[in-house]
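For this view, one protein chain was removed and the others were kept in their places.
To keep things simple, chains are lettered A, B, C, D and E as they appear, and every chain counts its residues starting from 1.
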Amino acid sequence: MGLITFFLLVLFAITSFYLGYFRSNRVRVIEKQRPFSLDKYYGYYLAIWSVVPAVIILFAILIFDGFIVKNYVLSEFYSQGIDQSEISLLFTQIENTRNGIKLFNSEDEIIVNAVNKLNYIEGIFDITSIITVFSVSSLFLLYGYRKINLNFDARLIVEKFILIGFFLCSLIAILVTVGIIFSLLYETVRFFSQVPILDFLFGTNWSPQRAFVRDAADAADIENAFGAVPLFSGTFLIAFIAMCVSIPVGLLTAIYMSEYAKSSVRNTAKPIIEILAGIPTVVYGFFAVITIAPFIRSLGGSIGLDVSSESALAAGLVMGIMIIPFVSSLSDDVISSVPQSLREGSYAMGATKSETIKKVIIPAALPGIIGSFLLAVSRAIGETMIVVMAAGLVANLTANPLEASTTITTQIVVILIGDQEFDSPKTMSAFALGLTLFVMTLILNFIALRVVKKYTEKYE
Amino acid sequence: MSDHLVESYDKQLELINSNLVKMGGLVEQQVKDSLKALDDKDTEFAEEILKKDDKIDNLEKEIYALAYKIIAMRQPMANDLRTVVSALSIANDLERMGDHATNVAKRVANVKVSMPSQSISKIVQMGDDVQNMIKNVLDAFIKMSEKKAITVWDSDIDIDETYLSIYRELLQMMADNPETINGCAHLLTIAKNIERIGDYAQNIAEDIHFIVTGETLERKSDNAGQWEDLDIKT
Amino acid sequence: MSDHLVESYDKQLELINSNLVKMGGLVEQQVKDSLKALDDKDTEFAEEILKKDDKIDNLEKEIYALAYKIIAMRQPMANDLRTVVSALSIANDLERMGDHATNVAKRVANVKVSMPSQSISKIVQMGDDVQNMIKNVLDAFIKMSEKKAITVWDSDIDIDETYLSIYRELLQMMADNPETINGCAHLLTIAKNIERIGDYAQNIAEDIHFIVTGETLERKSDNAGQWEDLDIKT
Amino acid sequence: MNSNSLKISNENLKRRLNAERRFKFYGVIAISLALIFVLILFTNIISKGYSAFYRTLIEIKIEFNDKVQPEMFKQMSDTEINKLDLYSFSKKNIYSNFPDIEKKSDKKKIIKLFSIEFEEEIKTYINKNKNNLGNTINLYISASDDIDQIHKGNYSRDIPEERRRVSNFQLSIYDELVGQNKVKFEFNLPFFSRGDSREAELAGLGGSLIGSFFTMIIVLLLSFPFGLFGAIYLEEFSKRNRFTDFIEININNLAAVPSIVFGLLGLGILLNTFELPRSTALVGGITLSLMTLPTIIIATRASLRSVPPSIREGALAVGASKVQTVMHHVVPLALPGSITGTIIGIARALGETAPLLLIGMVAFIVDVPSSPLDPSTSLPVQAYLWNDSAERAYEEKTSAAIIILLSFLILFNLIAVFIRRKFETKW
Amino acid sequence: MENKVKVCVENLNVHYGEKQALFDVCMDINQNEITALIGPSGCGKSTFLRCLNRMNDVIDICKVEGSIKIDGQNIYDKDIQVEKLRERVGMVFQKPNPFPKSIFENVAYGPRIHGLAKDKTELEEIVHTSLKKAAIFDEVKDRLDETGTSLSGGQQQRLCIARAISVNPDVILMDEPCSALDPIATAKIEALMEDLKKEYTIIIVTHSMQQAARVSKKTGFFHLGNLIEVNDTETIFSTPANDKTLDYVTGRFG
Partner (left out) sequence: MENKVKVCVENLNVHYGEKQALFDVCMDINQNEITALIGPSGCGKSTFLRCLNRMNDVIDICKVEGSIKIDGQNIYDKDIQVEKLRERVGMVFQKPNPFPKSIFENVAYGPRIHGLAKDKTELEEIVHTSLKKAAIFDEVKDRLDETGTSLSGGQQQRLCIARAISVNPDVILMDEPCSALDPIATAKIEALMEDLKKEYTIIIVTHSMQQAARVSKKTGFFHLGNLIEVNDTETIFSTPANDKTLDYVTGRFG
């Protein structure tokens, strides 16, 4: 029915458009005066009247029809007093049968009956809903049509409608945030009802599978299993290593690019470095596993160090590489937005380039640069694939970058990959970790964006 | 004149110039007419001439207003500025020339018919020369010719000489025929008037020279007076 | 004068004004001196006076150059523009006044000692009045007082009247004593000169009025001539 | 006055100039480092992955017998042929290519030289040539992944036998085959059409390519219009107040929220609350759309902002309404920027892995999905999955998947650059 | 030959948020005249001008009080439609701002959205007439489909004038229309304005006193949001009644 309804609607809309268009045109000719709006706006006006209510009704039907149909089809089963969970299984079976999927060889007569019933009711539903929709639409259309006269300004209504549409679109961003917070908070609250929040934040032992395996038999065990400190430490260790790579390289690159490089160099090197930012993280992860980790390992081996095959160092290094373009392009923007006049002012005093950079440009751009660092840190903390693939899964509390260590993101993935049991504290702990991550990055981003914005406004 | 000027700058400058030329033409006519009136001793014609002076005065005012406007609206520089400022002094000079010519006409009635036509014709002769000067100086102005201006400038010396001889003659005549004293005094003034017109033409020539070259001719400081003195001593 | 002007606008305007005042002072002195020379029939002193005319002429040139610069550099508007442009014509008038005064001095030598001192003293009397006018007009200029300027403007009528009576007297004398013809002719010119100085003072008063109010006083078109005519007819 | 010459440099200046040189040198080092990283990464991956684009084939001879005759195929349709059981026939024929081998265990080893699907390949050959089959046919069938790796030289033969997946015996057979010129390379077309498989030589990108395609289409359909319209509203119509400030901050923050959080959102809301089907491109698409939306909004707003106010004023001043002004003048001018942003956002979504892991697009899925509602994976997830597999051959596959992924990204970015260049307006 | 009053502004107060930009401005503007507005930077000239076609509505924080009557109708009345108002009160801006569309489309836009032309030919006629009135037709007639931004600055500004008059307004507002132009182009626009005033009432903001003196019949002087003096241009520039005005026109502003 979807497609037919859709085409009918389009047809209806087009007809309404021309109805409005010609009506306006006729008014113009008869009254020998131009109406408030252009003819086409009367067209749009009617088209909106004809489509919008229809779409709303259709949506309503879409939401409720499944429910009604199901109730109708299953009504006799209810009366038979079949158990709730079985009924829903039954319905799946009915639907499957209708769609030609035979799970059971013997086709129950009840089922066949139900299928027929289902087909019947759906057919009726389709027809009645189409009729309702179009009759309601026609009523609205008529209403709209009668409103068209010389003193009626269709443009105002049409524009108001467009604006409402735009406004709704802009709300999606908020909905997303609300969705994030809701989905995270819901599970997190449930999690903390089982695991004390302080144990989570300050516990040093992270072994959720243990809690899972023992099926929450021992409450003390559960508490002991969800100490996130090793994850935090691992996250920060890796982020720290990454920043150690990306800040010097990124900042110096940005400085060189914006101050020293000839435009030809800049035009080739800049896009190449920015490729680094466009490379999917899974690629970095792979690179870390296949190339960097063995390299570090053999390097460590050659000087007698024992490096585990998955190490914070490898993950951190690669993550650092990944973040270079972040630091460099943000810093580059910030440095370039220092007005040329300041540079010239310094050169004109006889300062060398590096003096100008160190004493005038960097101090002037400092807030912005720090902002870019913070954004980079936030990025490093939230990075997932590299650590999942290269950092290791074992939560051990260590500051040794040569050992494997795990991060918040890794654990989220580890816990939630594949099928989960939704009521276990293990699964819920992933959401708690997610919320922690979200809050941490949110704070960092918020500060960084503020700083950067304030800074850029300064020179506008 | 329209309540405010909309023509472009060049048109305004042109207007100032054309007004000056027009004014010059009127002055020239005024001089010519008053000389004719003097020659013919035509008192009625002289009366008519008097009325024309207003026209010249009005043109001067117009030129002044125009120069003001140009300075206020257009920030003139270089030759434009010289043109505008010189226009002020040229207009002033032309107005004075007109006044002097009108003065001549005024005195026509007082010049007794019995006056010796010889000195009158000599005055008229001088008047013709001055008229020529005016014509030439206008020509120099129209063509912005610095050379012509210098020629005019030089020719003033002749006028001054003529004036001196007329002066001497008239004094002689007064001494000889005391009854002509009144008439001769008028003729004296008429001659002086015409001589002054020549002086002003010379001034204009200086201005033209300044407009064109930006350099000032040494302004002769009323030499006529000195010449008179010389004469008296003889 | 320094090769180019760096003082601010106001200083430049002040300079133009102070130069005008200076020039006015010189002219006043010149008039005073030549009258004294005439009164005393002091030829030597008269010779000295002649030399001072150059100063006045130079000041006029300076004012001109200054006005040029201000217009070129400062785009004057409103009363500033009036000041600058009027300065040009005031300077011009002052220069003419100076010339006329110098002319008086020049003629001192020609005024025979035998001349009746009565008309001379009458001329000197008129000269004093004119001198007063100059003083007042300068005062009006310094104070930029429109009222004072009008007073000066009005007082020119008296001068013109005095001039007419002197004119009549001198003609009478010439007719009576033909030997005084030469001297009287000079006195006539001297009187005319002084009368012209008065006229120019009147012009300046007009300019001051214009600077201050932006409105022109009706410029009297050489009324003196008409008065003369009237006289002659009687 | 300064009498000292412009040339004489004192100690101070020398020191300063040295500092200058040093500083510049650091910059060069940093840039070289970054560039070297790029270089290493690309050469590394390309060198590891390029060999996946061809595959090893071994020539064998098939002789038809009484039971299986060329004529019988002529009447049969393709499906009928596919349904035939030719396994033992095929196996025997393969053995007969190696007449010297007697031992059963050796025979098994021989079979292991070939792809596990050798029967299918023979059938396919028959299907293709059913009208002109001779009594014996020579055809190439795929080598097993181990032989494939050895033939490509990816797998060292020097490893001690017990740690090697290919026995010495198999190697000698392989060498013999090579000696007979019976081993060849071919472009690995199936790699692009097949779905995933537990057998490395059979695993293909087809499924994940289609999965990614569906995902991207959904991302495009959802994020572009919503992003565009939302951005238009925020930039052009919203009054500046607390609420819009909040939206603004919110969007900027959202753009920097880690992608995995979106995965949690997808899991928590789309799967658990709305009960949308797991592992499908639909859910993946919606999740990635939400992630891409802020990027598009920010890019669109930036390009809307770069349309000078004078254009707006020009339209308003002739009496256009605000909506008209925006729709007629501002949006057309901002569209290239918005599209560029969208492409870049989609490119990012294409390479995104983490959120998809959480919504179950990481399952092992053999079938190529036919609609966004079928379970599927995506390119980067496929790479991740293969990377997890132990077999050597998967390393090559992973790299190859990454090469394809990167090619797409580079293509997308080139398109974006092209659009930006083409429609770039300097105001 | 005093003209009829076209625009009558009474007690206009404008605030930008906390900041008051105009204080009790009252001013009558005559029909078919050019009125110039002068004053130091930031004194509220543009604000005043933009009140006349309610361009200030665009600025959220801008609050306008008082009445502005055009032909007796208060344009800040509730039931006034700004679009209609702006059709009647055209505007030309400081920087020429042609749409990045063809020259034809630039001029055709206004008539199109207001439905002033029944068909293609009528539209073309409107465009041509407007371009002719703006004295730019001859220069562009052979390339009406080139983009408007390809023209020189002066031509662009005339194109914008053509665009403004394409919807047949009564009043044209110009905010420093020549400040981005060279003297030659400025002279052309000034000549054009002189021509246009026969049909339209023109109000121009200008920084150049010389320009105000050149083109306008009346001049209003603003200072710190107050309309200090409005009078005949000649009077303003020769003998202004107010000392502030005098100080400003003589360049003595402190």
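Methods note: a residue touches a chain if its C-beta (ideal position, glycine included) is under 8 Å from a C-beta of that chain, and two chains touch if they have at least 3 such contacts.
Bear in mind the structure is a predicted one, so any value in this text is a computation, not a measurement.
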{"item": "From A:Thr253, A:Ser331, A:Ser346 or A:Thr441, residue that would touch the chain that is not displayed", "value": "A:Ser346"}
{"item": "Identified contact with the non-displayed chain, of A:Leu9, A:Ala154, A:Met319 or A:Ala364", "value": "A:Ala364"}
{"item": "Sole contact to the chain not displayed, among C:Arg74, C:Lys122 or C:His186", "value": "C:Arg74"}
{"item": "Hidden partner interface residues of chain B, rising order", "value": "9-10, 74-82, 213-215"}
{"item": "For chain E, the residues touching the chain missing from this view", "value": "40-41, 182-184, 251, 253-254"}
{"item": "Positions on chain D where the hidden chain makes contact", "value": "1-2, 5-7, 9, 12-13, 16-17"}
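Operating definition for what follows: only the chains that are shown with their structure count from here on.
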With chain E removed from consideration, the chain sets that still hold together: A, D | B, C
{"item": "Centre-most chain [mean C-alpha coordinates]", "value": "E"}
{"item": "Far-end chain from chain E, centres as C-alpha averages", "value": "D"}
{"item": "Top chain pair, ranked by number of contacting C-beta pairs", "value": "A-D"}
{"item": "Between chain E and chain D, distance of the C-alpha-averaged centres to the nearest whole Å", "value": "59"}
{"item": "Whole-Å separation of chain centres (CA-atom averages), chain B against chain C", "value": "20"}
{"item": "Euclidean distance of C-alpha centroids - chain C vs chain E, Å", "value": "52"}
{"item": "Per-residue overlap in chain D, given as positions that touch at least 2 other chains", "value": "321-322, 324"}
{"item": "Touching two or more other chains - residues of chain B", "value": "68, 72, 75"}
{"item": "Inter-chain touch pairs (all)", "value": "A-D, A-E, B-C, B-E, C-E, D-E"}
